[in-house]
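Every protein chain except one is present and positioned as in the full complex.
Order of writing sets the chain letters: A and B. Residues in each chain are counted from 1.
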Amino acid sequence: MRDVAVVGFAQRQMQDFDGSPTCAELLIPIFAECYEQTGWTKKDVGFWCSGSSDYLAGRSFSFVSAIDAIGVLPPVNESHVEMDAAWALYEAWIKIQTGEVDTALVFGFGKASAGVLRRTLALQLDPYTLTPLWPDTVSIAALQARLGIDAGLWDEAAMAEVVNRSLSDAEKNEYAVRAGGSSVEDLLARPMYADPLRKHDAAPVTDGAAALVLAAGDRAREVRERPAWITGLAHHTDGLHFGTRDLTRSESAARAVAAAGGVDGVDVAELHAPFSHQELILRAELGLDAGVRINPSGGPLAGNPMFTGGAIRIGEAARRIWDGTADKALGHATSGPALQQNLVCVMETTSEGTGN
Amino acid sequence: MGKMPAAVIGVGQTHHRAKREDVSMAGLCREAMDRALEDAGMTLEEIDAIVVGKAPDLFEGVMMPELYLAEALGAAGKPLLRVHTAGSVGGSTAIVASSLVQAGVHKRVLTVAFEKQSESNAMWALSVPVPFVMPVHAGAGGYFAPHVRSYIRRSGAPTHVGAIVAAKDRTNALKNPYAHLREEKTVEMVLASQMLWDPIRYEETCPSSDGACALVIVDEDVAKSSPNPAWIHGTVMRSEPTTAAERDQVNPQAGREAAAALWKQAGITSPIDEIDAAEIYVPFSWFEPMWLENLGFAAEGDGWKLTEAGETAMDGRIPVNCSGGVLSSNPIGASGMLRFGEAALQVRGAAGEHQVDGARRALGHAYGGGSQFFAMWVVGAEKPTS
């Protein structure tokens, strides 16, 4: 495999983006930041790949005009996934692995506030036997949370601890849309929203966009002293059917981390858990012990722009490698209801051991 | 580092119809997938990863349907990707699937693209009203018709060339048991049909279909098990804006540059001499001469001359859309993959009645959006030398 590193990352998160659902105006300054970090121009980018959703925007082909933000004449080598941009990163990494290109810029965008997010996401369910009931995402997560509580796998206090740590860390994140830790006792005293979930157990509805820059070999070394070399990148999915899947687990997360080479030596993990109990599931499935720093950015409970939230986790993890606070970091992304689909990206200060 | 060799060893498609009322979305996909797997002599268990492609989710009213379909498609327990690049998506999806093999990450990849257009109405899904603006162009035909007029004006093509294409493709479809429209058409019948979006007539437009296409793409090792692999000689994707000042909408730069890069990758210097069969995305008949020029089969302004001279017929110099093409079957999300799959069938000698004798190299082509997203591949009977 070729040595490929994350060498650039820029993001914006906000509660209500005052702009169009294509988010072109949001992407322009993000691309500019990526160029500033890398010293590149758009001509240095070999491949572009984005992630977004038509149903978030409420119209077909909503991604089509987002590429205007790149400036696409002359034409570019470009693709799009109807998934979180973390999977766009996967497609771009594959493209670099084929040898066709050496660099890529990956981006995602979404204006979740344009609709009623938890209702819109009911369209991800089985259209014959589930969507007609409009089970909202928060309800589905709550059913999952109670299964774990009833099985003694976690409790409300453990969930509140996740929230408290996340919102405390979010105080240092300028992009957080929700921040401010208190205490487990205080959090548990707040009212139920979707029993056993309180409002703080769910990620806030967030608008935003983000971009990540990938480069191979010397192209990466030219950009940064400590590129975040990708030493493991894999994703897996489970079925959606709630009857045939153990909702207290995320087998696809376990398979993804195994395929990415495991977590030995990981200092920092950024986990894309849109609900507090899902972080507990992920920590168990990924095999992250108490010594691993989880979500120093505040994580998705502080801000979770749809179709970008996963990519942001990878960017936040990469930043820890660049600034020397971690030697090995893990970024995780999820997609679909109740942790159905999961991606794991392991990054290190050196690319040794990747079989080059 | 070069790409690892990759080959198509399984091609499957559904019987395309206006309404496939006998199957669900999962059933539609599995019909194509099971045929592709049977063709490849493989089972779903042996597949490493699944790549799904389809056009806008509003067509079926399901957000990211690959999520609920994961189990039925055999993707549970595997990596699953969903590609969406507008009308070119079937082609882009095949390219993403092949790149998983070419990168050396997977050995056996199954890709499926589908559209179940009868769940809604394509014209509705494509033109959900946007506040402050006014819908004027009446669907895809209305969008592309002015550009066809521009082509006719720029090239000086006689106005019956579009009808020649439509009659040829519809007649070719008689040889394709999977095609949606299977009716003999003459140039006169096409010319006599209603003018819908002048200069585009009813018989010069694609149908709206339910359908799916699936491919099994494997590495060099696995390809040894196949008697007739279609080797991938080149893949290209290029994009440009929908609208831009002075953008050439008749002969888009992205298409020209994609074709040039494709021929270079495949070691082709004279496409018309070296390509034996072409499956080109022609949803409105006039796009055949337009794309012949854009792809470099003819000089700018000369594409219609090939069509008029019969050179794009099955026995012509460059047979185009022997399967009947998009004009005969158009499950939008799958239409591009059908072009890619039909190209593979040609070089595998497996195209049945619409086989071009001795085809060794074939083009699969797809485009989408406002003639702005392009995806193409060249497949060959021989393993590429470099």
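Keep this in mind: contacts are C-beta pairs under 8 Å (C-beta built on N, C-alpha and C of every residue); 3 or more make two chains touch, one makes a residue touch a chain.
Everything below uses one rule, namely that contacts and distances are computed from a predicted model.
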Options "Bifunctional protein PyrR", "Peptide/nickel transport system permease protein", "Zn-ribbon domain-containing OB-fold protein" or "ABC transporter substrate-binding protein": UniProt name of the undisplayed chain: "Zn-ribbon domain-containing OB-fold protein"
Options A:69, A:233, A:286 or A:318, residue touching the unrepresented chain: A:69
Contact with the hidden chain (one of B:228, B:249 or B:355): B:249
Contacting the left-out chain in the complete assembly, out of B:15, B:154 or B:317: B:154
Chain not shown: contacting residue from A:14, A:123 or A:160: A:123
Touching residues on chain A - with respect to the absent chain: 18-22, 24-25, 27-28, 31, 42, 55, 57-59, 67-73, 111, 113-116, 118-120, 122-123, 126-136, 139-140, 142-144, 146-147, 150, 192-197, 239, 241-244, 247
Chain B residues that touch the omitted chain in the full complex: 19-24, 26-27, 30, 43-45, 58, 60-61, 71-72, 74, 76, 116, 118-121, 123-125, 127-139, 141-142, 145-147, 149-150, 153-154, 194-200, 241-250
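Everything that follows uses one rule, which is that only the chains that are shown with their structure count from here on.
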Residues of chain A touching chain B in the complex: 1-2, 48, 53-55, 58-61, 63-65, 67-68, 72-83, 87, 90-91, 94-95, 97-100, 120-121, 123-128, 130-131, 234-241, 244, 251-252, 255, 335-337, 340-341
Residues on chain B engaged by chain A in the complex (per definition of touch): 1-4, 24-25, 55-65, 67-68, 70-71, 75-86, 92, 96, 99-100, 102-105, 125-126, 128, 130, 236-242, 244, 247, 252-254, 257-258, 369-370, 372-373
